[in-house]
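Could you have a look at this structure, given as structure tokens, before my questions?
The other protein chains are all here in position, but one chain of the complex has been omitted.
Entry: chain A
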């Protein structure tokens, strides 16, 4: 057993050596492939940072979505109170509901004046607002459904939940994501294609060697592995610059922006898990591009036996 493992290790070393040799032998073609991977991954990295942050914003906004239930006005205060109590009870009993907050029309006006200025204090004499229930769903995705249910209850005048705001945000996010994905897919194919060609050149240059290998009984995997390694290097080397750039740029952006947006609802994701996650994606993608590109090439041009 020991002999076999030792041999395998030695073979692996040989494949390493061979793949590195041919990397330098291919010179500019290798540089071109590595550059293609670099550009692709740079864009993927920046895109990933932006998208992950936007998703984070969307989550924040989603969680902040409240349903405002405007309550019908009944002229007799006692009946009004009873109707309101009934409504609160009914809303609270709905399974999707996480939280219910009551706010009288006087409180509402106060908020209005705080937000939009003293001009609104005119209304203090005759308050046109209604008493309101603020309802939060357990799951933000259930907001719309919950709003519909509440709307059907008695004594609700209107149910408002910033439907448009959420919809717009999501459609904006989706458009951005789709455009980015198309762009990246295109670049991904370019990078894979360049690696495919580089490996093909290697294979062509070593046709004689491969023929002799086959004649003396080298296994297919023995013939193939150095080319897969070469692709691996191309992908791996291509991911180095993007990893550094992504790390440094995000550090910089984070340190500059965070103090300025302190206390705002929109916060940037913390550097530590995010940059590692993105770097991991870049590394994995680099390896994937390299190995897949050379795998396709090897498959097409190296029909061994």
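Just so we're on the same page, contacts are C-beta pairs under 8 Å (C-beta built on N, C-alpha and C of every residue); 3 or more make two chains touch, one makes a residue touch a chain; residues count from 1.
Operating definition for what follows: contacts and distances are computed from a predicted model.
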Original post:
Which protein name, taken from UniProt, belongs to the chain you can't see among "Acyl dehydratase", "Peptide/nickel transport system permease protein", "Cell division ATP-binding protein FtsE" or "ABC-2 family transporter"?
Top reply: "Cell division ATP-binding protein FtsE"
**OP:** Out of A:222, A:254, A:288 or A:301, point to the residue that touches the absent chain in the complete complex.
**Re:** A:222
Subject >> Touch with the omitted chain, as defined above, among A:14, A:79, A:138 or A:167 >> reply: A:14
Original post:
Which one, A:144, A:169 or A:213, makes contact with the chain that was left out?
Top reply: A:213
Original post:
Can you name the residues of chain A that touch the chain not displayed here?
Top reply: 3, 7-8, 10-11, 14, 208-209, 211-220, 222, 304-305
